[in-house]
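Please read the structure below before turning to the comments.
One protein chain is absent from this view; the other protein chains keep their places.
Here is subunit A:
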Amino acid sequence: MVVFQYEWKRSKKSILIWAIVLAVCIFFMTPVYYGLIGMTDSLPENFAQGGFFETVGVSLDLLMKPLGMYSFLTGFFMIAGGIFGMHFGLSLHTKECTENTSEYLFTKPCGRRMIYRGKTQCLLGGVCVVGGAYLVASLVTMLLFKPGFSLGEFFLLAISFFLVTLFFGALGLLLGSCKPNNRSPLLTAGLIVFLEYCITAFSRTVSNRMIGFLSPFSFFNPSEIHKLRFYEWDYLIWYIFLVAAFLILSHAVLMKRDIKFVA
């Protein structure tokens, strides 16, 4: 618990900044984008029919519904959430190496297992705070500007933001364990999240679900959530398997590897 407390203390500020910024952005952007509903007829033909909205996982029909524009926006906010999660997960490990503090921490009686546990708890806490702030801000803005939507479907969409953030956080923990001397965790996070987003867009464009298994953005398709009133089971099981694998592997790597030092 000691490691968690100090990690939390050191990360609290950045977590709060991410949470506040994302919450404020979704709060103000949702009503702005609602202005677009009903204007789909005036959208350029290629834009409306060229499958752009499908690549984000929102059909034109869904876009006209109250939760449509919200899920369209959430698709983009997931990129920001993914970058936050991955950067946070990565830097929990890399900062010990790049700031040369690992020699201090890893020679204390808490041991590697407790260090891993503390850092993972910190990641989960950070993801919960950011995910929670996003959910609350989304709920408030929806209730204020577009009431009368399905609360169950709303929660599925809002929680998918949290789940994507958690996925990238766990992936970040794994990459941070494997390569702790990464001096550019934000750049790494940005590139990987963007790549994953492109994979999802591609899989939706070519209508190949199998490619979608390579990217967490595909696991939470708003159109499918709207149809099924839940997540797609195969994707959900695969998601749980991957997150568990990332956490177990990062633990195993941290327990066995040499602590790296940056000169």
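As a working rule, a residue touches a chain if its C-beta (ideal position, glycine included) is under 8 Å from a C-beta of that chain, and two chains touch if they have at least 3 such contacts; residues count from 1.
Here is the rule we use: contacts and distances are computed from a predicted model.
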Undepicted complex member, UniProt protein name, chosen from "Phosphate transport system permease protein", "Xanthine dehydrogenase family protein subunit M", "tRNA N6-adenosine threonylcarbamoyltransferase" or "ABC transporter ATP-binding protein": "ABC transporter ATP-binding protein"
Residue among A:Arg10, A:Arg183 or A:Arg209 that touches the chain left out of view: A:Arg10
Residues in subunit A touching the chain absent from view: 2-3, 5-6, 10, 99-104, 106-114, 256-259, 261
